[in-house]
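Starting off with a structure, shown below.
One protein chain is absent from this view; the other protein chains keep their places.
Naming follows writing order (A and B), and every chain is counted from residue 1.
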Amino acid sequence: MMEKKVAIIGGGVAGLEAASSLAAFGIEVTLIEKEDQLGGHVGQWDRLFPSRRPAKEITGYLTEKLSEKVSILTSTEVKKIERSGNAWNILLNNSRIIVADALLLATGFDLFEARKKEEYGYGIYDNVITSADLEKKFALEGKIRNAQGKVPERVGFVHCVGSRDEKVGNLYCSRVCCVTAVKQAVEVSEMITGCEVFCFYMDLRMFGLDFEALYKEAQEKWGVHFIRGRLSEAFENQDGSVLVKVEDTLAGRPLKMKVDLLVLMSGMVISSGTKELVDLLGLETDENRFLQPADRQLKANETGIPGLFLAGTCTSPKSIDETIADARAACIRIMAYLNQSAVSSQ
Amino acid sequence: MNIEGKKIIWKEYQKEIAEDDYFYVRSCVRQSFFPGSETTFLRILRETLGKNITEHPFHTTCTGIGYHSDIVPYETTMTVIARQFALMTESGYHNYVPSCITSFGMYLEVLETWHHFPEVEKKVRELLKKATGKEFEKPDNLVHASDIIYKFRKEIAEKSKFRLINRFTGEPLRIVEHIGCHYAKMFPSKGIGGAEYPHVLVGLIEEWGGEVIDYPERRHCCGFGFRQYIVKANRGYSIACSQKKFESMKPYRPEAILTNCPGCPFFFDRWQYAISEMENVTYGEDGQGIPVLTYEELAGMVLGNDPWDLGLQTHQVPVEPLLDKIGIPYDPEKKYLGKNGEYIGKPAIAANLKFCH
Partner (left out) sequence: MGRLYDLLNQDIRFNEGLKACINCGTCTAICPAAEFYNYDPRILATTLQSRDEEQIETLLKSDFIWYCGECMSCKTRCPRGNVPGTLISVVRSLSQDLGYFAESEKGRQQLALKRTIGEWILNTGYCLYPKEIELESHPEQGPVWGWITENLKEVLGRFDAHYNEEGPGIFRKIPQESLDELKRIFDVTGGTERFEKLEEFSRLKAEEMGKEFSPGQKSDYYLHVYNFNNNKHGKDEH
């Protein structure tokens, strides 16, 4: 087979896995990433559910696998994409043009902007942070302090922030926030002896094989309290602590509580990078504004456009193992496509 | 607390407010308990701002209180509202301005219903025609009276004689703001600043020199609850709601409460008195309670109107301490005089609330 070229936009988990998988078959891969580092969101995290292995194990493994056949372009953005015959011409922001036989979009997700959930006061109250903010504290500081520099005695986790919520226009579930909340609840309990941890949830989506065990550990070993009620409102007290209002629906009573730190489990939304590509390529999105593949069950990595493929969370929220599997599946479809055109061109 | 976060939200919830030529409809509650307010509003709009604002002598209640007490069916309320619009149309106006917040919410709800169910609008037109022979056009612009004061807050500031500053300490006055529930909770995009961080009163306080105090129960209903106040057996709910707010704002030491609804200031004013009688607890400084003001009254105050022309004598919680702080002059002898300056007696003295006589 003549040497084929594939361009991948997005250097997170999906893009990295697809790059090395394709390179292993002799494909020349160009990996385009707009940030100055590879690894996407996972590169920013400390430890991963459910085993709490370090995130660096995943990003390390994926980046080390990249052979010389993969040309890595970080700090690079896509300005324009044009079709010419069967090839893709991709104009980059440094005026370079990449020509490819197939194009894979692995542009991932953005976290829901928590400030849009106005009644939770993110960006207004100092002790209201997101799960990503907390993860950074784990990764970079190795300790947790509230805005006043105090060790929190009570931490609250709010599930479904920006998800399952008509008010912010996101009806869907972001899939991984529940287990992330349980993981972070356990990590906070580990780090701060005697800290009371509360999770305010609507449903606990422990879908993965070891997730239920993590939930059980949170309860048995760490005494994390699970309150079935969606948070209605947060407010900052004079001392900086956060007053929350929720209904304990299982007890059928409204309750008010003070926490020292409130962690919002922000969901996944379509990334700004993906949105740009939607405009550039005229792509279909569904009512949840994620990219719409040709068939979500049978052709999850294909679009209606020949030579254009999708992988990772740009089509729907996924966990890391699901993203890696999805990226590999995309590669199979890309290989089949490239073989086909090799055959037809003979 | 990071005010920049609130500013982003305020910018996102702005709405169009007509420039001039307003059709004004009055509030049953405002007329009853703070009769000076609406007169002040009209005076400010006409004399200070040079606007054209009219009221039709045949306009009635919108029946909002009846609707929310559930004795008046929705179709009845919709048709009464249609009649009000007909009066506006007959007068040649297109910009509708209710004085009452329940009315405001009612009008928005009805317009929204007609928008989603055009067949309902059609039916109401038929019913109105049948009952009164009238026809109506829907308003081009419908805003609450406080929105207009908000729109012209800078003009009012320019013409003001007083600032909301404690002249003894030089500090801005600490003011708590309270928005009527039906202003923004039902349709957040129709309220300036939205439902969570409304700006319509914040803007006034800040423009006129005061400091806005936020506190945990700011969004809590004052407790009117319609039937929960009107029927005596239910009044415990109403006073409990107001008390919850007073207890929550107490540590922040507010010097005044500013509201934009007719009912809310009534409850804050009277329940402070009732709590002082029942439990010998007063809020505010020195046993005098926290003065409660409406946006019309505050505007009139900064513009230098005579406090007794504004109707401050009809408050149960005395406003004089606040007037003293700002430096607004008033004649205590004239407080309880009647319309022609004649002496008409004085209220009795409250047991626990220090009342200025």
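The rule is short, and it goes like this: a contact is a pair of C-beta atoms (placed from the backbone, for glycine too) under 8 Å apart; a residue touches a chain by one contact, two chains touch by 3 or more.
All values reported here derive from a predicted model rather than from experimental measurement.
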>> From the list B:Ile9, B:Ile65, B:Leu111 or B:Ile175, pick the residue that touches the absent chain.
In response: B:Ile65
>> From the list B:Lys6, B:Arg26 or B:Arg153, pick the residue that touches the absent chain.
In response: B:Arg26
> Any idea which of B:Asn2, B:Thr76 or B:Thr89 touches the chain not displayed?
Replying inline: B:Thr76
> If the missing chain were put back, which residues of subunit B would it touch?
Replying inline: 26, 28-29, 31-33, 35-36, 38-39, 55-58, 60-61, 63-76, 78-80, 83, 105, 113, 116-117, 120, 127-128, 130-132, 134, 181-182, 185-186, 188, 195-196, 219-221, 223-228, 230-237, 239-241, 244, 270-271, 273-274, 308-309, 311, 313-316, 336-340, 342, 344-350, 355
>> What does the interface between subunit A and the hidden chain look like in terms of residue numbers?
In response: 119, 160, 164-167, 202, 228-233, 245-249, 252-255
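Here, only the chains that are shown with their structure count from here on.
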>> How many angstrom lie between the centres of subunit A and subunit B, each centre taken as the mean Cα position?
In response: 46
>> Show me the residue ranges of subunit A that touch subunit B in the complex, using the header's touch definition.
In response: 115, 118-119, 121-126, 233, 235-238, 243
>> Residue numbers of subunit B touching subunit A in their complex, please.
In response: 1-6, 8-9, 194-197, 216, 218-219, 251-252
